[in-house]
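With one protein chain held back, the other chains of the complex are shown just where they sit.
In order of appearance the chains are A, B, C and D, and numbering begins at 1 in each one.
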Amino acid sequence: MTDTITAPTIEYLLLSPLLVVFGAAIVGVLVEAFAPRYLRAAFQVPLTLLSLVAAFALVIFVVVKDGVPNKAAAMGAVAADGPALFIWGTILLLAFVSVLLIGDDFVPSAVAVPGSVEEERAVSEGAAHTEVYPLVLFAVGGMLLFAASNDLLVMFVALEVMSLPLYMLCGLARRRRLLSQEAAMKYFLLGAFSSAFFLYGTALLYGYAGSIDLSKISTSLSSVGGQDSLLFIGAAVLGVGLFFKIGAVPFQMWKPDVYQGAPTPITALMASGTLVAAFGALLRVFWVALGNLEWDWSPVVWAVAILTMVVGAILAITQTDIKRMLAYSSIAHAGFILTAVVATAGAKQNSLALSGILFYLVAYGLTTVGAFGVVTMVRDPGGEAWHLSRWAGLGKRSPKLAMVLAFFLLAMAGIPLTSGFFAKYAVFSAAVSGGAVALVVVGVVASAIAAFFYVRVIVLMFFSDPAADGPSIVMPIATRGVVGFAALATVVLGVFPQPVLDLASKAAQSLFVR
Amino acid sequence: MEPIVEHSGGVIGASWLMIAFPLASAAILLLGGRRTNAWGHLLGVFAPVASFVVAVMCFLQPSGRYDVGLYDFIPGVAKVGLLIDPLSITFALLITGVGSLIHIYSIGYMAHDPERRRFFAYLNLFVAAMLLLVLADNYLVLFLGWEGVGLASYLLIGFWQFKPTAATAAKKAFVVNRVGDFGFLVGLFTIFATFGTFAFGPVFDNAAKASNGTLTAIGIMLLIGACGKSAQLPLQSWLLDAMEGPTPVSALIHAATMVTAGVYLVVRSGAAFFPEGATASLIVTIVGVATLLAGAIIGTAKDDIKKALAGSTMSQIGYMMLAAGLGPAGYAFAIAHLLTHGFFKADLFLGAGSVMHAMKDEVNMRRYGALRALMPVTFITFFIGYLAIIGFPLLSGYFTKDGIIETAMDSNAILGWLAVIGAGITGFYMSRVVFMTFFGSKRWADDVHPHESPSVMTWPLIILSIGSIFLGGYLILSNRLMVYLGPAVGLPEALPQFHPFSPTGLATLALVALGAAIAWVRYGSAEVPQVAPRGSFLTTFARRDLYGDALNEALLMRPGQWLTRLAVWFDNKGVDGVVNGLAAGIGGSSGRLRRIQTGFVRSYALSIFVGAAVLVGAWYVVGNL
Amino acid sequence: MNYWLSLLMAVPAVGAAGVAFIRRDRTAKVATLVISLVTLALTVAMTVQFSPHGDTFQFQEKYDWIPALGIHWAVGVDGIALVLILLSAILVPIVVLASWWDAEEGKRSVRTYFALLLALEAMMIGVFAATDVFLFYVFFEAMLIPMYFMIGSYGGAQRSYAAVKFLLYSLFGGLLMLVAVIALYSLAGKNSFLFTDLIGVIKEPGAQRWLFLGFFIAFAIKAPLVPFHTWLPDAAAQAPAGAAVLLVGVLDKVGTFGMLRFCLELFPEASRWATPVVIALSVIGIIYGAILAIGQTDIKRLIAYTSISHFGFISLGVFALTSQAQTGATLYMVNHGFSTGALFLIAGMLISRRGSQYIADFGGVQKVAPILAGTFLIAGLSGLSMPGLSPFVSEFMVVNGSFQRYAVPTIIATSAVVLAAVYILWMYQRTMNGPTVEGVRELTDLNVREKWVVGPLIALLLVFGFYPKPLIDVITHGVNEAQISIQYTNPAPAVPVAKEGS
Amino acid sequence: MTTHYLVLSALLFAIGGVGVLVRRNAIVVFMCVELMLNACNLAFVTFARQHGNLDGQVIAFFVMIVAAAEVVVGLAIIVTIFRTRRSASVDDANLLKY
Partner (left out) sequence: MGETFVFWVLAVVSVIAALGLVFSRKAVYSALMLGVVMLSLAVLYAVQDAPFLAVVQIIVYTGAVMMLFLFVLMMVGVDSSDSLVETIKGQRFWAVLAGLGFAVLLALGIGNAFIGPAKGLAAYPQNVPSLAELIFTRHVFAFEVTSALLITAALGAVVLAHRERLTPKLTQRDLARQRFKEFARTGRNPAPLPGPGTYARHNAIDKPALLPDGSIAAQSVNRYVARYEKAEGTLPPEVAQALESDSEALELEKE
């Protein structure tokens, strides 16, 4: 106990992407506070986009300047290592395109009761919640931190930083507000519930190791004796929180409801960014903190992975709502990624698996954003046309759009020459080399089942007659750009994945900082 | 047997022209389409005549066994080559000779058919294939020709395809032949597995080295093939239906040439796979005898003139088979009978065709009668053919058939006596045909005005009847044919001497006379009812082709149909059903499973909570293992 | 280094992209035809340069594609692949010509159909040319997509069911294969997917067997072998005739090609282990397919079932492990392409004229359309392996070669010659013969375009029926090389004969 | 003694969990979540003393901050939905299902 406190050291450069995003969010809040309403959007949109670009540039700058870092920054709170930077880049990219999707999706006045005079007035007055943008930035900041947290406390805080804005954003859909609010409430209650589990797990692990540093937990695995039950239970309960975020069965139930109810750009952000961040965190916990425990946790994760793949795929088959279907597909994909999570062995194997997972996250994230982007374009008078029957004959009505969506769906189904194929290949091959052949076989069966519902949509779009009063196609330039970019990425990653694979394997080379 | 020597150049080297002429003609006629309608039949006739000329030129070359290599067919398996030896030349002469006559006859017979050109194309195709069959120097090429004649036969039987009966008959002929081919193919595989080649030379030279069982197996398999093509029991059923084809077809294919291919095959392979006394040979003789009797019995009950003749053909080929099964002693008689039969049966068929031509295509003999005056040339030539086939002394059939019967009697008395009985029945049914057609009172309808056929049809008849008179004597007396064929098929240890009026021969003659007499009593002198009376059981038995078709239907067709339906059902409901059921099952489970997503946030929380509890428990358990 | 194969793929691929943007339908069709003919010309030019006594793989190209995963753009052909590429290149222009008016009634634009055709061609060439296992897999799967759209968008009444069934079946097989591919790669540990790097690497029998199964099931679904066949009748019956030709004629060959190239060469021990089962399945397929063909009431389904029977022969030949049978099997793949191609195309012409594909709706066509009937008959005869037509040669080689090793199964298989006669001729009889029925009387005979479609096929059937040597020489080269890597010996004849007259 | 505290915390956590499952009023449900967080805090504090380091207390402190923020957001959401539906029952919000 000394009277003076040594000032903490903060590696500002390393943390600069994070800081930029949070800073921009705060600036955004200030804009909300002081700028006149008609100017807010004009400030917010560029501010958000620029900050994301800047953060992305900083990620690259950090790597270019000093090579891939491998240290715990900010007094050990933030892990600045290859995977973290890769995931940051990915999240920033995905956030950028998701933000571009934001159009007229948000409610003009959240307070106004749906259908009330007040709401009408707000619409006619041109009110808008430009607070959405800082909220998105906060969420993105949370995601960045979540994936890079080096101790469980930061992870918990990041989890909340990420989730709280999302809870709210989910409730802000302009149309179908009842659904949107319901989604927000469900997401919130379940999210809070699961974060309680996360916290309890943290507590038990803390109790076991006497520390919340991931690396210290890891080292204590071999040094602490007699308290294994704390460790097991703690890890399991902590796992509940993480599994919840990635939407693994049986913790997946929020996903369809929330994805469906949330405004589509936010769904896109959740389906891509949140998933990426959650996997980053999950890997950190399982590989860094519980790394030496493989045999204890991998059977359980096996079971979870199998359930996730199968349930996701099977439940998607009978969906009639495209967003819901994509949500179930997202569950199945989480399962596919989980197959690689269990495939740990030596360091080489781990980096193989890790790079596979990283690639999968990029590929799937972009594809899914693209798919949700297409969803925003197909409109009925009452908003987006979600019901699949409305999509019948879209190939006739708007061949290009239908083709692009078909392409995304094929990518999700894992057809070669799409990014999804190499993604699937990467994780499956990691799993096989990790000895999880049986898991891969299940994965393959699930993929085949999953292919059915992707194909079903394609059949509907191309081989069915269009309805007489079919939906109209709205193509804002930004959305068009996003979809185009996603399609391009899906092709390029499918045909020439080498650069991204290289990046991923370089990022995965040194594995996580310990 | 002489060894086979390679040969190229010269007339022998050009022997492939025999096949090329008709083949080219067929190709021109088929590809040329209607443009060739005007002169198609002439080209069609020219081709076999040209081949005949080539055949004669080959025949005039010094006798020997020449192998003419043409080109590599399937590398490592077989080449395409021709074997020019006495046996093949004999056949080539028959095919092109009788073939040419039938072609000429067809000009007249098919004059009013708009598709005459196509008919000639098919006939040419047949001639080419048949020549390939007999000239081939290995089993595979032989099989090529074998199938080619099958195809041509199919096309010609079904020439009047708009008649459902004709189409069905054509298909039946092909399918039944295919059953034989199946056996033939297995024989071929066995040959290749045993010798590693299909070429006649090496196979025959080394046959003795192979095990007895193998040889017998090959023999039986080849015999099955031969049975199919030569309409021997049990694959005889197609031949009678094949009479749906135009009559020249019946004459050429289903009497003179194609159906003898089986005999050719047995004789050709005789030395290797059907040596005297071997099991395979015994089976050949049994098949031959059975068929000769069956054919004869069928012939007795048919009112359709062509079917009666077809039954007779079966029967006569049965004789040839019988002879072919008797080893080198029988080969010459088999071939000789084959040749003379080629003439007199073609004569008979063409005569029948002439009658039909005159009778507005009426085939039912019960509507004929008393035609001898109206169609003198036809009657005389037909009558000569009739005498030849029943073995009237000094006509062709007398020598050849008698030779067979004698040889059979020498080999096995039972076979011999059965053959004699067959001859007696022949006397009966052929007399019946003649009496019903040309004698008695006229029974034809009023709008029918019988007349003699044009000369383009009668001249071939005349030439064929001349052959029917003299050919047999020429071939048999002083063993001319036997000696000629010797290098190709081997000679018996002792050349047989022809004894006119041997006891067997006399017995045969007596039976034939008896048969003819009965026929006269029933059909010559008595009035023939226009509608066939209900006969005895035996008559029905014969009329219905010895229940061959019924047997086929009961044993093969009905179970086959049943099996097919079962298979289709199984494929739809079973195999596909499993797949569809699986899909439906997944879909159904999806439909049920999605109900757990109740929409109640508390249920979701419950799922998380229970999941957490299970996870903790599982982890705890796994961790403590 | 040369660029033959890449060029061969590039021409149709670029062409497909170009055709997709041509506005006028007619121009698009002509362009497609020209492009496919150019491809054919290039293929022929390449074939001429192939040396039957040269290296195993010729015209090899190899570039790193995804070095991180050991994946190369590696192409090259041996005799087996060469003839199959030739088959594809020949069939495509014919199919283009045959499909001239097929796409008009489809759900999507005409030019799309032709662009898909060209895209498919590029992939078909790619799949046979790939000498990198992964590249092969990529083509293997990617090929499904254009075909899926061709069936789904331009097919018959049940098209979407058929298309989905086709896609899911194939995809399922493909995914199983993917597992095997991955496992192969990781077990081999060579960090390379090159075919030559993977031969003989997996020694452990257990591993071989599992990997073999992964590959084999995918191929068996593709080929299709009983009991994985039920997608084919639906797909073939619903596909437009041209697509059906490519589906059955070429795409399905990838299955049998894969068995020969990948199953046998990569996993020789496992192949031997599995041979009894495969032979049994093949024989069952031969007979079962034939019986089912007899029972069909729909012309296209009937043809599809005949193909199932024929694929049985091919797989029998492949697994008989004699060079004659394997050569025959490869030749069978080519000939079957021509033969079934002709059957489907002529059946397609017939069906489009009558507007029905039920046999019962026909009768007496020969009277009104003799050329149509005649060509149909020839095509049909090729389907029943009539000697003189090329399928006979291959079928004979298969059964003759197989008999040397597996006598009894071969005999059972051979009995299909009778069934084949029944299904072909019965169909022919019911459609073409007999009195001309109502609805058929107005049928027109083949027009010039259609004659140009059918003519080349029949010519090929005849030419290779009598003179198959050029093809066999090329194929034998490939098969012999394969034989070396699989290390089997042909059974010797019981009574060896000096090879003088063979 | 540590074990006692921990068991108490576990008990409170489980009770909170059950509460989430059985209560329908969104606010009460949320209170139950808070109870669970409190149970966690108790564990943290207990472990802090057990291990003799203050990390646990720090975490507990952070948890309180986080919980406060969460309560704000959560209650805001609940209020919004209440305005629309005039009901705070979580069971009433089940439009999204299957």
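One rule holds for everything that comes next: a contact is a pair of C-beta atoms (placed from the backbone, for glycine too) under 8 Å apart; a residue touches a chain by one contact, two chains touch by 3 or more.
All figures in this text were calculated on a predicted structure; none of them were measured in a lab.
Note that the undisplayed chain, when the full complex is considered, contacts A, B, D. Considering the full assembly, A:22 is the residue among A:22, A:96, A:359 or A:485 that touches the omitted chain.
Where subunit D meets the chain that is not shown, the touching residues are 1-8, 10-19, 21-25, 27-28, 30-32, 34-35, 38, 41-42, 45-46, 48-52, 54-55, 57-58, 60-62, 64-73, 75-80, 82, 88-89, 91. Even with one chain removed from view, subunit B keeps its contact list with that chain: residues 598, 600, 602-603, 606, 609-610, 612-613, 616-617, 620.
The omitted chain makes contact with subunit A at the following residues, 1, 5-8, 10, 15, 22, 25-26, 29, 32, 74-78, 109-112, 121-122, 125, 127, 129, 131, 134-135, 138, 141-142, 145, 153-154, 157-158, 160-161, 164-165, 167-168, 171-172, 208, 225-230, 232-233.
The criterion applied here is as follows: only the chains that are shown with their structure count from here on.
Among the pairs A-D and B-C, the greater number of C-beta contacts is found at B-C.
If you average the CA atoms of subunit C and of subunit D, the two centres end up 65 Å from each other.
Centre-to-centre separation between subunit B and subunit C, using Cα means, comes to 36 Å. Subunit A has residues 185-186, 189, 193, 256-257, 452 in contact with two or more other chains. Taken residue by residue, subunit B touches two or more other chains at 594, 597, 599, 601, 605, whereas all remaining positions touch fewer.
Considering their complex, residues 65-69, 107-109, 137-142, 144-145, 148-149, 152-153, 159-160, 163-164, 167-168, 171-172, 175-176, 178-179, 182-183, 185-186, 210 of subunit C touch subunit A. Residues of subunit D touching subunit B in their complex: 17, 20-22, 24, 29, 90-91, 93-98.
In the complex of the two chains, the subunit C residues touching subunit B come out as 169, 226-227, 229-230, 288, 291-292, 294-296, 324, 364, 366-367, 371, 374, 381, 386-388, 392-393, 396-397, 399-400, 403-404, 407, 410-411, 414-415, 417-418, 420-422, 425-426, 428-429, 432-436, 466-469, 472-473, 476, 491-502.
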